[in-house]
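Just one protein chain is left out here, and the rest sit where they should.
Each chain carries a letter (A, B and C) given by its place in the written order, and its residues are counted from 1.
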Amino acid sequence: MNVELSQEQEAFRNTTRRFLEARVPLLVVRQLYESHDGFERSWWREAAELGWTSLFGPEVGGGGISPIPTRDAVIVAEEMGRMVAPGPFLPVSVVAAALLWEGTATQRADLLPALASGDSIASWALAEPGDVWDPASFMTRAVLDGDIMVLTGTKAYVEAATTSDHFLVTARTDDGLTQALVAANADGVTVTPGRSIDMTRRFGLVTFDGTRVPTSAVLGTVAGAGPAVERQVQLAIALQCAELVGVAQRTLEFTLEYGSSRHAFGRPIVSFQALKHRIADMTVWLEGSKAVTDALAQAIDDEDPESLHLARIAKAYVGEHCPDVVDDCVQITGGIGVTWEHDIHLYNRRATLDRALYGTPEDHKEQVITWLRG
Amino acid sequence: MNVELSQEQEAFRNTTRRFLEARVPLLVVRQLYESHDGFERSWWREAAELGWTSLFGPEVGGGGISPIPTRDAVIVAEEMGRMVAPGPFLPVSVVAAALLWEGTATQRADLLPALASGDSIASWALAEPGDVWDPASFMTRAVLDGDIMVLTGTKAYVEAATTSDHFLVTARTDDGLTQALVAANADGVTVTPGRSIDMTRRFGLVTFDGTRVPTSAVLGTVAGAGPAVERQVQLAIALQCAELVGVAQRTLEFTLEYGSSRHAFGRPIVSFQALKHRIADMTVWLEGSKAVTDALAQAIDDEDPESLHLARIAKAYVGEHCPDVVDDCVQITGGIGVTWEHDIHLYNRRATLDRALYGTPEDHKEQVITWLRG
Amino acid sequence: MVAGLSDEMTMESVEAFRTRTRAWMASALPSVEDPPLDSHALQRLLFDNRFAGIAFPREYGGAGLTLEHQKAFFDCAADLLRQVPAGYDHLVSVGMLGPTILEHGSHEAKLRFLPALLRGDDVWIQLLSEPRGGSDMAGATTRLTRDGHVYVLNGAKMWSTGAHVADYGLCLCRSDWDVPKHRGLSTVAVPLRGTPGLTIERIRAASGEAGDFCQEFFDDVVLPTENLIGEEGTGWAVAQTLLLHERNAAGSIGYGHLGPRLSGEDPTASDGLLGPSALLAALRHRRTNGAVATKLANAYIESVVGALTSARIMAGLRVGTHRGGWGSVSKLQASVAKHECIRTSLAALGAEGVIWDGADVRLDNAGTVWLGSRGGTLAGGSNEMQRNIVSERLLGLPREPSLDRDVPFNQVLRGLPAFE
Partner (left out) sequence: MVAGLSDEMTMESVEAFRTRTRAWMASALPSVEDPPLDSHALQRLLFDNRFAGIAFPREYGGAGLTLEHQKAFFDCAADLLRQVPAGYDHLVSVGMLGPTILEHGSHEAKLRFLPALLRGDDVWIQLLSEPRGGSDMAGATTRLTRDGHVYVLNGAKMWSTGAHVADYGLCLCRSDWDVPKHRGLSTVAVPLRGTPGLTIERIRAASGEAGDFCQEFFDDVVLPTENLIGEEGTGWAVAQTLLLHERNAAGSIGYGHLGPRLSGEDPTASDGLLGPSALLAALRHRRTNGAVATKLANAYIESVVGALTSARIMAGLRVGTHRGGWGSVSKLQASVAKHECIRTSLAALGAEGVIWDGADVRLDNAGTVWLGSRGGTLAGGSNEMQRNIVSERLLGLPREPSLDRDVPFNQVLRGLPAFE
């Protein structure tokens, strides 16, 4: 949505869009609804070949392929929103970024190439049951036992939980947060499948029952992961907001097409001023959503300390207004918009899911209030 | 606004409306803007003759002239709103009701006839500087010294402060609230004139500097006035909501008249659907405002314990939506609506004032939340 | 509107009726604590005792009394806690279709259709909306053609609630394409069970569930000419009567009655997944912050004010300060409030509202309810149509410039149907 894309970015966007349109059109998305995982691993490897999973890596010790990986990643996220596409792009990107930002050379070399090729899938085990996204309230513990880190607790809303090979686990130690990379098949890890209202996004509970990993699996320092977690959340929100922009923009587009061809009282329904004025307001919200998402992506790439507040503002704004665009488009579409046949519910599902993940707009607004109160 | 008025009530409404239209048309309201007090005492005596000030009294020991005084009083309040009329109807009504509900036979005989005739004016000294309406935060103290009650503190936003002969003062004692009637010219009472954005409503600070009154001036029991204060607040809110309904209803009426005669693009401006739909929403808000105000007035008359919550709900709803009706009518009226010449600002002033007095809608919403949280 | 006055010159007083009703109810009508009778059996019991269609004439199976008597009947039932018809099917069949047939049908049509309807043998529904039509009901394009001694029906209807379990549908269709749109319509009774050429499909909702909404396809459906209700070309007047009774029914002031289940609700009472009581529970949840609490308070306040508004408008309709169209104010308020209530649940529940444990699809979550929540702001006349009614009919503001009012219907732009 950046207005000043480089030629490389334009090409990347076009490739991404053509790939999604060809390989996962909405009919395929509907078929994937019936599937257990919501996406095909072979398809994910093809997506990886386009570069989706290489933005935050994988050169050992290097700075990633892209100098502005977040601004590149939001391009993919927006296109995925436009097609309500399947696939673990968000969790894989966050884990790759965490490795890039915090990982040792060994950790990067161990995992980034496999993520980049699409052979491995990793997901972030952050939140906990009861819609708990605030690390200060986490119950999952990481306890040091000599050279071993022992993890105990349950993580919820873990994306692609049943298809992930690795989890980045965020846990509490006595004096701070600790993050560790854990193989999904490690002893003491139980993955319980879950489901969401989305057609293709699957989630699950991941329980760690005294799971033991070597300290070499700790990302960053023990008890020192707070800032890294914060930055990972900002990235997740940037990708999520970009996806919401894609969802809302595309929904508005096909709603206007539909409303231009559909007539009532001898006129196209979008010629009625009451609808036109609401559509104008939606356009304002969309432009605002694009602007704040752009600004957040840039702030993350620039390591601008403002990114903390921008992320909260972005989720508060985009997380409220983009789902509202989809919702009013359902109203404009009319009765057919609440049927299974019409595609708009696919978009409403994704928008409503994204609204909830990584904290609701209301949660983030509350954080803005706390910050403004000083 | 009650749909089932008795014949007496219909007659009372008609008399009230004709009196206001004849004696304080909007041109007079504009003239009163320049005056110190905002109304004429001689005019107030005429109003009193219509029965406005007799609803809550004045028979000694009796139950007032009307068996349903609140439902009668909201009729006057609504008509005053329609004409943005001057006069201390609200404070005089609240003091009279307090006397009727809590006063001794002597207290009633001393004051109610003079209030009823319009010879005396009384006002309620409730709130304190800094927009403090919650008695729990009051700083004004009432201390018993033998047979004497000593009052110390400052009351703010006292309506008709400079024209009142008596104040009903609500103060804290160590173990509860105490109310006392104090003559405006008593020793230790200082009235500082204030002004508001309203054309005719005047307010003031009233300071009590060790003011001594006999305990016979205490209304109800020492430290036991909490429930009475609560009921008086409910009455004030009922009158205020009725006034807001009158303000918003009349504003919508003349805005629709104006917008029907004013053309743009060859059509009356109120024929544009975007405006019509907003006007429909305003009609919903107005109907809701009327319904909840009716219900509150009835609950007060019936001594229904629900009146406590209804008052909060009423102020939260009416205090938000009726000013919003006026605000959107300004937008519909267009540029002329923000000029001195057009009458709509008279209504905007009254609506905005009423929004703030006796707690904002947001304050009352917060009380609803506290109550619902249980 | 036809009251019972034509039947009997000396009608039973409401008070006498009330006394008689109480006595009968006490002995013969099951209490709400008894096992519930099914709706047909209950309607039959009333019919056999002349308590069905209380304000319908006796010759068509009714009790020949008035709506005041009917109100007394339901008041008694509420008072004595007796079972009365309370379902949506009853509301539509007895409350909306019955009085429409009574007003527009010929004497023969009334004799043929009304007794079976009041007895509960035939359940009627409306066939008004079309895939193409949306809010523009008068733009119907279902085609009714006279062919000798029969009519032939072709086209499709949509959003007909309960067509898959009903017996008859009153269908609005176009019989003349050469006159302006409101003048070329007719209404005809269509039998819905086993009719050749008729296909009924339940519409799959956005949630994935097959709901109560249906779509009907008419492929050379042959109907006797006696099934015409009203005259050819008067279909719009018939439909308007139907819509008036729909609004009256929604206001509990018409021939139908929703019974205690849906009236006089305590807004804090239990009311399903996402009603005010669920919101209260969320409000007491430990993580409810200020922004969510404000939304919840708004939802609660709207629920209280909405109930008071409906009650006041009903009183106003009774005493004459309000006209029928004011039902649109209540409908609009309730639809907006309900939608906001569900929207608020998303804020209150966060991830808990959209993700659940287990690999199976579930429908009992806030997110899935949200997907269908616009049904409430569309069905029974969209918010936009209610706003048109309020502004144009109640307030008298100018109508939208109409591009299809005075031209022959076959020249009107009609665009695409919904499913194409």
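Note that in this section a residue touches a chain if its C-beta (ideal position, glycine included) is under 8 Å from a C-beta of that chain, and two chains touch if they have at least 3 such contacts.
Since the structure is predicted, the reported quantities are computational estimates derived from the model, not experimental observations.
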item	value
Omitted-chain contact residue, chosen from A:4, A:34 or A:175	A:4
Touching the absent chain when the full complex is considered, from B:49, B:119, B:230 or B:327	B:327
Positions on chain B where the hidden chain makes contact	36, 127, 130-133, 156-157, 192-198, 203, 205, 261-269, 272, 274-275, 327, 330-331, 334-342, 344-345, 348-349, 352-353, 355-357, 359-363, 365-366, 369
Missing-partner contacts on chain C, residue numbers	289-291, 293-294, 297, 401, 403
Residue numbers in chain A that touch the chain omitted from display	3-4, 256, 260, 267-268, 270-271, 273, 276-277, 279-281, 283-284, 287-288, 290-292, 294-295, 310, 313, 316-317, 365-366, 368-369, 372-374
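FYI, only the chains that are shown with their structure count from here on.
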item	value
Chain whose average C-alpha position is farthest from chain B's own	A
Intercentroid distance (Cα basis), chain C paired with chain B, Å	43
Distance from the mean Cα position of chain B to that of chain A, given in whole angstrom	53
Set of chain B residues in contact with two or more other chains	273, 276-277
In chain C, residues with contacts to at least two other chains	384, 387, 400
